[in-house]
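The other protein chains are all here in position, but one chain of the complex has been omitted.
In order of appearance the chains are A and B, and numbering begins at 1 in each one.
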Amino acid sequence: MVREIEPPLVQKEFLLAALAEGRRLDGRLPLEMRKVEYIFGEELGCVECRLGKTAVLAQVTATIAKPRDDRPYEGFLLINSEIGPMASSVYESGRASDDEVMITRLLEKSMRRTEAVDREALCIIAGEKVWHLRLTLHFLSDSGNLLDCAAMAGMAALRHFRKPEVEVIGDEVIIHSPDERAPVPLAIHHTPLCVTFAYFEDLQPILDPTHLEATLCEGTLSLTLNAQREICVLSKAGGTPLAADEIMGVVKVGVDRVREMVKHLEEELEKDRSTRVVEVR
Amino acid sequence: MFSVTTLPPSSTLSFADDIPSSHRKHPAELDAMDVDDGGFEDEYGGAGPSKRTVVTPGEVITSSKEYMRGHGTYVEEVNVVSSVTGTIERVNKLISVKPLRSRYNPEVGDLVIGRINEVGPQRWRVDANGRQDAVLMLSSVNLPGGVQRRKIESDALKMREFLAEGNLLVAEVQSLLGDGVMSLHTRSLKYGKLRNGFLLTVPPQLIRRLKSHFHHIPAPCGPTGVDIILGLNGFVWVSSGTSQERREGGEGFDAEGVYSDKNDDITPEGRQAVSLIANLIKLLAREGVPLTETLINEAYSWAAKNVPGDGPLSDRDGERMLLEVVGLDIHHRA
C-alpha cells in the first residue's frame, strides 16, 4: 500500500485550533454535511452522487440467471466496489487497502444484509430464472467520506433503476422491452443511508469529514440508518474510546440527518421522474 | 466458569516467569535489589503505592502528586497507572513497573551478541533482539593490522569481508541513539566475530548484569574447556574453549584470524562438552532460572558427577539436576 504523505504540522494545528472554536476549514458547522448533489444519467439506474468534491457513480444492471439451489426463490444483488487509483493516488488497483475493505464491507452490510432490496421479488421462475442485479460503484474522486457518498449513490441508483417487465406464460418467459411496456421499479423495503462522524481528542464529533479531517482525526464512527429510525450498521473500529452516551448522542444526530437525506433523495428522484416522459404504446 | 491458566512450564516448554517466584532468584540478586517490598499482606493499604507486587495495565498504583512516574507507567489525572503487567519497583519517589516479560531493553555498556542483518554505508545493521536493529559503525570496530589504524576508503569497500550478513558477533552497547537504537562497538580484543560454537536464545530477563559475561569452564569439560558468553540481550554463545592468552588478547592473539569464518577442528569430546553445557543452560532457562556463572558451574559439576561419560542428558537427569542444584521441583511446584 502506498503510504500517504502526512499533512504538514501547521495544517494540523490550524485545523485543530479552528475546530476548538467550533469552525471547520470549509466553513461548515461541526454537524453539517457538505452539499449533496445527484446527477441522474440518461439511463435508468445510473446516478452520480456528489458530496462536496467527493464523487461516486453508481450503475445498476440486471441480467437473468439461475438461482442458487438452496435459495430457489431469491435473486441476486451483487455490489461491485473496487476503489481504483482514479479516486486518489493512495488506492492501488488490484490490492485492496484496509480502507477499501472497510468501505466495501460496510456497503455490503448496509445494502445486502439489511435486505434493502427484496430479493424474493427478483424471482421470475422459482429455481429456474431470477434477476441478477449488479450494482457497480465507480469512485471518481476522493475528497473524504467516500463511504457515505457511495451509500447514497448506491441507494439512489437502486431506487432509480427500473427492470423490464416480465411475463411468464407456462414455462416461457417474455421480457418486454421498455418501449412496449413501462419497466417496473425494484421492490425496496427501506432506504438505508450512511453517516460518518469523525472524532478529535477532547472535541465534539464532526459529521461528514473531509479528506484532511479524516486523516487527522483520532477515529471515525459510521452509522447506517433508515428513515424508520432503525440502525442497520454501526461501525466504530477502534479510535478514541467513547462513553456509551456519547455514542447514543451521535446516533440521535444521525437519525435526524438520515431522515433529511432520505427526504432529499426522494425529492430529487421525483424531480428526475417528472422530467422523464414515459411512453406507453 | 472462568479459568485463567498459565501453562506449567515443564509440560509445554514455556517460561514460568509470569509467576514472580522469589525462590528462583539467586540470593545475591535479591540483596542487590533496592526495592521497598515490605508488607505485601495488606493489599492497597494506606495512601501509599499499591502494595500488590504484580500490577496489570490500567491498574492505579498511586497518586501522581507524591510520586514520579517511571517506565511502565503513565499518569492519568492524578494517578500513576501501570501500563504493563509486572512488578512495582520503587526508588525513593520514582515508581516504575518492570514487565514480567519483554524485549531486551538496552543500556550503555551492556554486552550483547548479535547477528549481522545488513551491510550498509559505513555501518552494519545488527539484529540484537532489540526493538530495532542495532548499528555497528565501521569506525567502532577493530580491523586487522593494528588497533589504532585509521579507517580508509578501501576498508569501507571490504566491509563484507570482515563481517557479512549472517555472521554472529559479540559487542558492547556504545550509546543509545535518539530513538532508542543501540549503537555497538567491538573496540576490544574480547569482542568481535564468533565461531567454534553455537547460539542459544533465552529470555533476556534471565541474564542479569554481572561483573563478567565471559565464562570459561576449564579442561575436564572437553579437551580445551568450554567458553560461554552471556549476552544481555538473551543470546548466549557456547563454544569450544580457547587458551587463556587468546581469551584475553595476549601474546598468542591472532589478529588476522579475528575475522576468520573457518571453525577450528573440534574433537568429538569437545563437541560433546559444548552441547552438554548448552543443554544445561537450556534446561535452566526453560524453568526460568536466572543464569549466572556459579549456577552454570554448579550445574556442570553436578552433571560431571552424576551423568556417566558426558553422554546426553536424559529427562530424568535434567529434573534431578534442577532439584539438586536449584532446588526446583518441577513436579511439585506450588
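The rule is short, and it goes like this: a contact is a pair of C-beta atoms (placed from the backbone, for glycine too) under 8 Å apart; a residue touches a chain by one contact, two chains touch by 3 or more.
Keep this in mind: contacts and distances are computed from a predicted model.
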Per UniProt, and picking from "dolichyl-diphosphooligosaccharide--protein glycotransferase", "Splicing factor 3B subunit 1", "Ribosomal RNA-processing protein 41" or "Exoribonuclease phosphorolytic domain-containing protein", the hidden chain is "Ribosomal RNA-processing protein 41"
So which of B:E153, B:D179 or B:D315 would be touching the chain we can't see?
B:D179
Consider the whole complex, including the chain that is not shown, and state which of B:I88, B:L143, B:I281 or B:L322 touches that chain.
B:I281
Specify the residue from the set A:P8, A:G27, A:G170 or A:G238 that touches the hidden chain.
A:G238
Per the whole complex, from B:S63, B:T201 or B:S301 the residue touching the absent chain is B:T201
Absent chain, residues of chain A that touch it
3, 70, 96, 98, 101-102, 104-105, 109, 113-115, 218-219, 221, 225-226, 228-244, 247-248, 251-252, 255
Need a quick check: the contact residues on chain B for the chain that isn't drawn.
1-7, 12-15, 18, 56-60, 72, 74, 81, 83-86, 99-103, 115, 117, 127, 129, 131-133, 179-181, 197-203, 236, 278, 281-282, 285-286
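The rule we apply is simple: only the chains that are shown with their structure count from here on.
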Approximate Å spacing (C-alpha centroids) for the pair chain A, chain B
56
